[in-house]
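Please find one structure pasted underneath; my questions will follow.
All protein chains but one are shown in place.
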């Protein structure tokens, strides 16, 4: 394992070396900034704990994008000139990197989308309209993000599919008995469930879930948006038919997401959007389409974003997703313990296997007020429904406060959160 | 008018000052690079004439994107913390800038998409599925880009609409008589035609076309991808119902496009994609959606791209689109005259009103070979079908060579193109 | 640590936030609307009783929200009783200006209940917290929707 080029020392660091979070932090320019500076008052150091909403970007990603624009940019594909070739090579290299990250069999399994949300819409409209008919069941869970709910509702309104929902247990685990029962008793054609919850942190046993689904003839789609960022993921080991993630949570840019599909699944899907680059030949009478994955990528692709995502993948793989996971799990344990000191604080989501995400509420203080207070102390957390309103309803809360940790967070930052929450409590008395 | 901040002198420059292309060029880092460098051989200065495919980015755009990531980045909307507010303000400011650029009545008329292609697909699926029924006519033209053809073909396969096509005259002008006749004799519900052709350069009389279409009760959608980059555009003066463009051709980033719609038109359109940010409330039974434009923007938006587009708009408006247009028209006239020196060279597209785009073929030399040769001389042109295959068929060519000029191109670069083409001709004898 | 938050969270607000007045669904009412702030998950319902003289005879609310939105709703209910609908609207307009604009940009909403305006001053601190403006105005949007016979109000659609 080699460290990213932007790390300061030239000495090679092996994955056995202890995880040096202070050195990692130096790769992220934004982490040195102060927030809420005003005249006559110094700012507060930024404590960024909103990683589940979007992660900050390392210098390597910022530079890859600027560098492309300063030296190598042109529209990709179909250009014979020098810059077009450079740009195409740089952009398409990311398809290989994504394939490697997910251990996909080939670059041809990787479709680039706008974000995770578009990937779900693509699957719902292309795969769903082709393979689902009235009464067929799409099996979701109560911990889904709206991105994996609303596209199926739109499809339901169009074609009369049925949506069924797997419950969540009190600790935030998926109710696996109910999952298995649903597969046995309902006409489930598609399981569309998250690998890891953006609110509870829960990591679902996707391998087992895929096996069960396949035994019952269902296709499986996993939402990896909160999984690929925290741990190594192997789509072949999981045996996912379709797998989705979004680059901006993986320390990459906005504007690009990924849909992985097994070749047979992608090959059977008709195009989603039409336009340039996804066609073979066009006449007004008849148009023929290219093969997957290109068939699903209409128009000028996210070139700059693709290059940025490539740099992000290089960065996290150089650090090692195992090492990142270990670091974040330590943080999760520490922060959980410390938050438990606070009386009246309730953690929502305590499943045995969790990503470093902690949602909580405090008796008598609304999450929104907590958010405003801790923000003044420099601590960025997210408050609200986290695009998971059914889950809020399930736990009988209108909203939660969510602290989510990334590869650059520290125990001192967890402390800062805890102190800020304590001070907020004191304020409200 | 003030010049962009990156221009070197502090002296304010008024729009009456002559257009100083050499100073403008200094704003574009890539323009100083050499291409095809090899050991023992110096590179050639880049002559970038592929602007219609995608334009290069000024320092101001690159810096706006890096700056956001170095200082102000977080996910937008719904966050109470400092960075989320900063990021939201910076991103949403671009909606105002786009509204101003197009002279739209309000920021609420501006929908952000992935690119122009997605905007067409959005209109086809949302507006088209709602308002078009079997047999209704969508009127296109022979000079459309695939982005404004294939979405309608996909819709045709789904709903049985009819596609009719306005011919193009030999000089590359739209056949306006045929256009008017089509409106009179066919059940045209939607006119979807380009403002300016990416192959011919032709600028269509969109104001007159909109008036005629409205007289016959048709809605009009114009493709402004090649128009906004070359001239001031006023969607209210044109009276466009829907108007589309793509940021990366306007010196902005990839990953973001724009759909302008009249309020009444957008308000009547159902959501396109489902997900976070476009909903009001979600339960598994029923979901309610936000108002336009937010209803059409599902999931994490192109935040970095929005900020980049904002900087690009600031840049071109500081230079002045009038001034840019005047500069490019001079270049167009000069380059056209010089290319006409070359025997056997045929310019395809000689309409009276043209943007600075010149497509040509040369007797006996395939455009692809020309492309490879001029590229070795450092000149980047596009060769091929330019995502406009029906137009190629119309003019009986398999492909063309296309030189397209931008705000930073010079007469010397037009000369370099001409010399390279002449040398290519000499090589093939 | 939180010095400049004291402008936003004044004692009055904390008090109304904790002990909202006129809270709970009344037995009788003749106008109602539900207000929704998806940003923070707040949901409130406003119940209005318009008297036969056309004036607001009673206002109550329920639902949950942050301290700001609860206090704003509570304060609102206290000051609307006995007002004509157009007086309530004028007050909403003036309050909205107070929460979003500098004083020189406030527009003329006609004659106002100056005492009410003075009380509402405690909420003017939100002007420094753009993300909290909707919390302060949710109840008012909802009241306004009820007056106009709209069943639902959402602050989400009022700008970004």
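To keep things simple, chains are lettered A, B and C as they appear, and every chain counts its residues starting from 1.
Here is the rule we go by: a residue touches a chain if its C-beta (ideal position, glycine included) is under 8 Å from a C-beta of that chain, and two chains touch if they have at least 3 such contacts.
Owing to the predicted nature of the structure, the values given are computational and were not obtained by experimental measurement.
Undergrad: Just to confirm, in the complete assembly, which displayed chains does the hidden chain contact?
TA: Hidden chain, whole complex, touched shown chains: A, B.
Undergrad: Please identify which residue in A:290, A:338 or A:422 touches the non-displayed chain.
TA: Result: among the candidates, A:290 touches the missing chain.
Undergrad: If I consider the whole complex, including the chain that's not displayed, which of B:152, B:296, B:373 or B:405 touches that chain?
TA: B:373
Undergrad: Going by the contact rule already stated, which one of A:77, A:162 or A:216 would touch the omitted chain in the full complex?
TA: A:77
Undergrad: Looking at the whole complex, which of B:301, B:349, B:384 or B:406 touches the chain that is not displayed?
TA: Only one of B:301, B:349, B:384 or B:406 touches the chain omitted from view, namely B:384.
Undergrad: Please output the residues of chain A touching the missing chain, sorted low to high.
TA: Within chain A, the residues touching the omitted chain are 77-80, 84-85, 88, 92, 279-281, 288, 290-291, 294.
Undergrad: Quickly run down the residues of chain B that touch the omitted chain.
TA: 364-369, 372-373, 376-377, 383-385, 389, 392, 397-399, 420, 423-424, 427-428
Here is the rule we use: only the chains that are shown with their structure count from here on.
Undergrad: Could you give the separation in Å between the centres of chain B and chain C, each centre being the mean of its C-alpha atoms?
TA: 45
Undergrad: When the centre of a chain is set as the mean of its C-alpha atoms, what distance in Å lies between chain A and chain B?
TA: 31
Undergrad: So which stretches of chain A touch two or more other chains?
TA: Answer for chain A, listing residues that touch two or more other chains: 368, 372, 383-384, 389.
Undergrad: Spell out, as numbers or ranges, the residues of chain C touching 2 or more other chains.
TA: Residue numbers touching two or more other chains: 38-40, 131-132.
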